[in-house]
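Removed: one protein chain of the complex. Kept in place: all other protein chains.
Chain IDs A and B follow the sequence of writing; residue 1 opens each chain.
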Amino acid sequence: MQNFTSVKDVKHLQNLVNKAQNFKIKSMITNKLDNHKTLGLLFFNPSLRTRLSTEKAAKNLGINVIILNANDGWKLEFEDGAIMNLDKAEHVKEAAAVLSQYCDILGVRSFPTLTDKAKDYADFVLNKFIEYATVPIVSLESAIRHPLQSLADLVTIKEHQKTAKPKVVLTWAPHPKALPQAVANSFSEWVLAAEYDLTIVCPKGFELNPAFTDGATISNNQETAFEGADFIYAKNWSSWKNYGQTLYPNESWMINSAKMALTNNAFFMHCLPVRRNIVVSDSVLDSPNSLVIEQANNRTFAAQAVLSEILNHQ
Amino acid sequence: MQNFTSVKDVKHLQNLVNKAQNFKIKSMITNKLDNHKTLGLLFFNPSLRTRLSTEKAAKNLGINVIILNANDGWKLEFEDGAIMNLDKAEHVKEAAAVLSQYCDILGVRSFPTLTDKAKDYADFVLNKFIEYATVPIVSLESAIRHPLQSLADLVTIKEHQKTAKPKVVLTWAPHPKALPQAVANSFSEWVLAAEYDLTIVCPKGFELNPAFTDGATISNNQETAFEGADFIYAKNWSSWKNYGQTLYPNESWMINSAKMALTNNAFFMHCLPVRRNIVVSDSVLDSPNSLVIEQANNRTFAAQAVLSEILNHQ
Partner (left out) sequence: MQNFTSVKDVKHLQNLVNKAQNFKIKSMITNKLDNHKTLGLLFFNPSLRTRLSTEKAAKNLGINVIILNANDGWKLEFEDGAIMNLDKAEHVKEAAAVLSQYCDILGVRSFPTLTDKAKDYADFVLNKFIEYATVPIVSLESAIRHPLQSLADLVTIKEHQKTAKPKVVLTWAPHPKALPQAVANSFSEWVLAAEYDLTIVCPKGFELNPAFTDGATISNNQETAFEGADFIYAKNWSSWKNYGQTLYPNESWMINSAKMALTNNAFFMHCLPVRRNIVVSDSVLDSPNSLVIEQANNRTFAAQAVLSEILNHQ
């Protein structure tokens, strides 16, 4: 694996899922093989779970971690040919090349603008780093994808699925802020690549970009969609069509026990952080069917599998 | 030891003090025994000495350290049943459970409000983490106690005491800001548990919560209190009775050479940071009797003893 930015970078999906599961059983299996390697984590947006789990994954592998918070006053110029007379002190050309001197792998987190659809869907920041870095790039959530989350989600589904082809439902849920489509886009791509039965349900006008959902059943009726579901994956996202537009309040889309009762005793999933009693009721989140903490736990082993794969361990 | 939040969590106080002293002599004694462990340090309030000394203690033990600054935009909801439609993006239930996946021990620092006495003295934040985390919790200073400081203070006293039961005086000192009672409460608890002779002296109305000082002599006369003292421990705190109220300026309570002359050639102690010529005069702080730097040094070995104890080393 060269870079890790979407499911398309993965040659053998099931092997990667298995690798993550193996690290979960024995996380230190390759410990100290890589203790001369350095992983640089570059955050243009804040992170909690992603930073901690990736840091832990690296340390499990014996890899040193160096962290950069770009919003600590490090403003990068991304445009070619710019005359840099304003507040941006460094061009991504130098930044990516220099970081490639200090690091063996670079992780990059960069959220969308939610205003410039073309720039966001070109995954501008991530791709500039891929262009100018000379080391592998791992997405720590880009403008349009969150592949480390999706891999952890697949591991979690695999651990709990009772049939070979479970019914997985990705449902839009309410949120007071306009959020990226990244988690939902990515979850759809990965679940489809794993050949599960995927239904995506959302209010009219909140359908995701079809490039990510081709093969899924798309619905606007939450109750019908939940029928017979084995996994309910809740997430808010802002509109792709009316780009960045949000819809709030809308309590009718919150996941609650009555809706979960329509399913095939489904597991509940969410990438966290989650707003209780807005996205999902306490009763669902605190039920034994909730997998949210296990998803967070699996983030470590997903990251470990990806780092290990990039460093060519078998 | 399960959690470390007060002297009550310690079974054999002298053993823990001895353990810290042994680490001081040979800090690496257990190095690399724990190099698959991770310590998470969670700061709701800033820290210098505590972070550095705990980080160093962990590294001495070969434990990986992960640091979270909660005020980097991570706002937690602590109320049960909250409808999370405002600025708090995550509930402590998920936060503590997720951090327990990534860390083997969690350190938590959280200062008091100094306005809500009941909430502060319930040690709200610390206890929510104890309730929802599934790993041991170490207090890095809570609303009402600072046990890692107190353990380091006991080590320092033990290193310098000339008699079995020295006279220890905890004296209120001036400060321009309203400060927590945590260091003073905790120092009193630990010194009493160590069965030293403790006098606490402060202006009228600044008496500490008796729950922490039962067994100490309480006085409002600084000069009388200093007579025959072997150790003078200076600290400002705001009023417990008139909760959070402060008293400033009041130069008459500053520790100076004339007052130290009343003592039995006492050592001077303070937890730092200290405001020179407000809390204590240059002449006292720069005298050979000042132990403040040694106290700071002993923070490392106190933390190392606690971490080691929690991980069950003998």
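The definition used in the following text is that a contact is a pair of C-beta atoms (placed from the backbone, for glycine too) under 8 Å apart; a residue touches a chain by one contact, two chains touch by 3 or more.
In this text, all values refer to a predicted model and were calculated from it rather than measured experimentally.
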item	value
Candidate in contact with the missing chain, chosen from B:55, B:90, B:141 or B:230	B:55
Chain not shown: contacting residue from B:73, B:176 or B:205	B:176
Chain A, residues in touch with the chain not shown (by the definition above)	36, 38, 40, 64, 66, 68, 72-74, 77, 81-86, 89-91, 93-95, 97-99, 101-102
Touching residues on chain B - with respect to the absent chain	27-28, 31, 46, 48-49, 52-53, 55-56, 59-60, 176, 249, 272-278, 282, 286, 292-293, 296-297, 300
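FYI, only the chains that are shown with their structure count from here on.
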item	value
Centroid distance [mean C-alpha coordinates] between chain B and chain A, Å	40
